[in-house]
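Take this structure first; my questions come after.
In this view, the complex is presented without one of its protein chains, the others remaining in place.
Order as written gives the chain letters A and B; numbering starts at 1 within each chain.
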Amino acid sequence: MLQQLFSPSVLHTLDLIGIFVFAISGALLAVRKNFDVFGIAVLAEITALGGGLFRDLIIGAVPPAAFTDLGYFVTPLLAAVLVFFLHPHVERIQVAVNVFDAAGLGLFCVVGTTKAYDYGLGLTASACLGLATAVGGGVLRDVLANEVPSLLRWDRDLYAVPAIVGAAMVALCLRFDVLNPLTSTTAAVTAFVLRLLAMRFHWRAPRAWHRRSTVSEE
Amino acid sequence: MLQQLFSPSVLHTLDLIGIFVFAISGALLAVRKNFDVFGIAVLAEITALGGGLFRDLIIGAVPPAAFTDLGYFVTPLLAAVLVFFLHPHVERIQVAVNVFDAAGLGLFCVVGTTKAYDYGLGLTASACLGLATAVGGGVLRDVLANEVPSLLRWDRDLYAVPAIVGAAMVALCLRFDVLNPLTSTTAAVTAFVLRLLAMRFHWRAPRAWHRRSTVSEE
Partner (left out) sequence: MLQQLFSPSVLHTLDLIGIFVFAISGALLAVRKNFDVFGIAVLAEITALGGGLFRDLIIGAVPPAAFTDLGYFVTPLLAAVLVFFLHPHVERIQVAVNVFDAAGLGLFCVVGTTKAYDYGLGLTASACLGLATAVGGGVLRDVLANEVPSLLRWDRDLYAVPAIVGAAMVALCLRFDVLNPLTSTTAAVTAFVLRLLAMRFHWRAPRAWHRRSTVSEE
């Protein structure tokens, strides 16, 4: 459906940019975990493509786009090469990386929700898969690096909530049949801006009520 | 096939109860790991739906039931809300939670085996998927929480064996064409009771022979 809203080449370019920045975050974690060059490439690929892969398996779109479009495969490799040679510089521009990552988050929650809906899923399920598309790669990245997914930790700035808001806006637009380039862009930008604000002001989600910090296990 | 044996509404209600108690166990682990409210909801959803999701992907039932039935999505959220506000009370009634969890185990191994068989898998493969339906969510829960799956640890009371027994009973009934409400209920109750006995008497599975405890790595 988004294919009808935007020109395919614009959408594809945006997709590749999102994949690239997600791959950067995977490659940087791999460097920090002391992985070798192959581990850096694997973690870049999985971070970039994992969310979409999960969505495509669930909706039955096999083989997934990640395996049919060569650009989806090559882009994370480019990110891995860049980080391999330039990682101190990439770390130094971490702020810029975070901004692009927020853009990827906004884009992917919109694309993921729309694609799931195109495959006949309900609105709630589509929004869930939009969220999964946006955050799934990061979860797989952390699981493979043997860390608690930063998505779930209370001491990280809000990451899922902006994606949930963006996906829910798309679902509402689909419900009232008003999804068009303007509304879908608005949804993506809303998620993007919310994520930027969350980083800027360190917004965090509450932990369970009456949580005694003394029994913290981490 | 179970749809023909039981009234659909009975089966659906049982399903939702099983999902609810599995979600409770996921949400409680999330609280113990100090996750935020969103992490609690995610872990509740994945613990409750992960086993069935895996089964549905394997048998090709896409989109999986977890994404087509709104009740399956909302029930874990209710469990997450409950644990978020009342977790000290929920922990206090841990025994009751464990009993319900055992009931979910018995139910899911029967439902999973039957559904896999309906999709044309062999008896052994169906029983394996029945087991995976019952225990898969808990494994995903522990992997996401960055812990060794309690399913695999020797220092936990038997959990998989009751599910294996229940799934094997269903497979035998299918083999001899005697699956009916009575026999499938018997299989579920057997798994349920075995799990209760395992908890009561701390039944454990043996470790490898000649295992020298001094080289324990955990």
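Operating definition for what follows: a residue touches a chain if its C-beta (ideal position, glycine included) is under 8 Å from a C-beta of that chain, and two chains touch if they have at least 3 such contacts.
Predicted model, so just to flag it, every value in this text is computed and none were measured.
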Full-complex contact with the absent chain, from A:14, A:40 or A:103: A:40
Touching residue (missing chain; options B:11, B:86 or B:151): B:151
Candidate in contact with the missing chain, chosen from B:29, B:44 or B:128: B:128
Touching the absent chain when the full complex is considered, from A:31, A:48 or A:116: A:31
Touch list for chain B against the chain that is not drawn: 57-60, 119-122, 124-125, 128-129, 139, 143, 146-149, 151-154, 160-161, 204-211, 215-218
Footprint left on chain A by the chain that the document does not show: 30-40, 42-43, 53, 57, 62-64, 67-68, 70, 73, 83-85, 87-88, 143-146
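The rule is short, and it goes like this: only the chains that are shown with their structure count from here on.
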Distance from the mean Cα position of chain B to that of chain A, given in whole angstrom: 29
